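The structure appears below as structure tokens.
The complex appears here without one of its protein chains, the remainder shown in place.
Coming up: chain A.
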């Protein structure tokens, strides 16, 4: 390890996330939901980058409920089964394909990832599709064609063949702005896409002929799209708070629903394409009949803006709701039909970090989470060291103030709701300080320590070729001494190595 290396080539970065070994609850908003009725599994993904799998008690429980074993109307809660952790940024959308054997997820980390879903819960990560160059915002599935479609802010739409090892079989171009919504027919004869462009573009992937545009509809970003199976009717919703029904043959908007007060972010329609469920920023879940767009029924109001809804019509029909807050709720159709305020809380939510302050010693980070609690993290140990409860962040900061100057050597990010520390090759070794200032017991007062070096040594401690300190000749001893006080990190700590267009995510020990 050379502490004074010159910078050539792309900037390299290294991040790690401070978290628990197992994270059974979502830390932040839930933006992707999928339900596999065959195995009774619910998949949820969101801002905390982790896809979670829940078992949903079904058939048997339904029978026992009828048999009078269980009290009627009561459903057993979902159970956390496991998680899929390969994404490094928000999970934006998911699809289940190949009869529930494959899950595909899109993320803000610009990738689409493919997972094999096994009955015994030994799910495997199989592919990482790096076709997009910007946040991948949405996905669609064409079961009859066995193809998957993804769309991104990079204005591109890609079609993948599920049977041919997820090969990219087509690139659909034509969108002139970031894509925020996508839909396709089951036979993939029609792909709809829209976004900040406000017009909805219709493509026929079979031909490369000129595509149709649905104009003069939305006045703002289009956030959700749906199409019926034969590709004659489409539904769209957007940040302009409207839901629009389009006749694709006539290429015009035939009805507009103005039931919402703020942006509509998610739409679900029943299999008969007769009733649409919508929700969004105004937290209201609204049911509207497609035959009469003027009459909408408010089903219930969530506590936080709704990012995603999922309608399940099998067995006991219900709506799954994912919101800004990390809870997932199941709303039973039977119950909301009677106007009773339901709200069956499923996944218990965990707090997410909302604010942070780096202490003067450049070793500890104070955070305030969504529950209002202030917590102290030790970056060098990659763990939480103290909890202060619900107090003002600045007050605790002043209490912990130490009169030292240490150059900063890491950056803090909490987009996942968890603390993510990023080391940048430009300043990772900036933090030289005497071991006395660092608070280490040392006989030699002249010894200097380097936080960045210690951190790297901690991160690579368990890796097989740990000879970094020996390879360096003259500086080796100094390096060895400067990083001698490194701490062992929790083994589950995930870390990410970034190059410009490439990253990999690994656990400290797999």
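Throughout what follows, contacts are C-beta pairs under 8 Å (C-beta built on N, C-alpha and C of every residue); 3 or more make two chains touch, one makes a residue touch a chain; residues count from 1.
FYI, contacts and distances are computed from a predicted model.
One chain of the assembly is not displayed; among "Phosphatidylinositol N-acetylglucosaminyltransferase subunit Q", "ubiquitinyl hydrolase 1", "Vacuolar protein sorting-associated protein 26a" or "pantothenate kinase", its UniProt protein name is "ubiquitinyl hydrolase 1". Note on the undisplayed chain: of the listed residues A:101, A:384 or A:415, the one touching it is A:415. Of the listed residues A:24, A:100, A:174 or A:305, the one in contact with the hidden chain in the full complex is A:305. The residue touching the chain not shown here, chosen from A:81, A:196 or A:275, is A:196. If you put the hidden chain back, the residue from A:180, A:246 or A:409 that touches it is A:180.
Of the listed residues A:36, A:247 or A:262, the one in contact with the hidden chain in the full complex is A:262. Considering A:87, A:281, A:329 or A:457, the position touching the chain not shown turns out to be A:281 (whole complex).
One chain is missing from the display, and on chain A it is touched by residues 28, 47, 89-90, 108, 134-135, 153, 177-178, 180, 196, 221, 239, 262-263, 281, 305, 324, 352-354, 413-415, 417.
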